[in-house]
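The complex appears here minus one protein chain, its other protein chains still in place.
Take a look at chain A:
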Amino acid sequence: MKILVVCGNGLGSSFMMELTIKKALLELSKEAEVTHTDLTSVTSEKADIYIGAGDIVDQLDNGVRKIVRVVNMMSIPEIKGKLAPLL
């Protein structure tokens, strides 16, 4: 299982979300590889789940990819709630 976190630059907000997701996974006692990247690189990187702010990940939605849209990137409950059904 690989989870890819995406933001515009692949530097700040995706990195922080990655740390939140890792905590959420720990609380769900699930294991997955989590990394972060920018919108340009994401097209050449395969993952099982793509996660990010709505307007960012909407651009990745091709009907096949599993997409998760996050509002509060620091909220473990929100991320747990949205990720759990997909794991």
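Simple rule for what comes next: a residue touches a chain if its C-beta (ideal position, glycine included) is under 8 Å from a C-beta of that chain, and two chains touch if they have at least 3 such contacts; residues count from 1.
Simple rule for what comes next: contacts and distances are computed from a predicted model.
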item: Choices "Bifunctional protein PyrR", "Fe-S cluster assembly ATPase SufC", "Lipoprotein" or "Ascorbate-specific PTS system EIIC component" - which one is the UniProt name of the chain not shown; value: "Ascorbate-specific PTS system EIIC component"
item: Options A:I3, A:I21 or A:I56, residue touching the unrepresented chain; value: A:I56
item: Chain not shown: contacting residue from A:I3, A:A24, A:V70 or A:L83; value: A:V70
item: Missing-partner contacts on chain A, residue numbers; value: 7-13, 15-16, 19, 38-40, 53-56, 58-59, 70-75
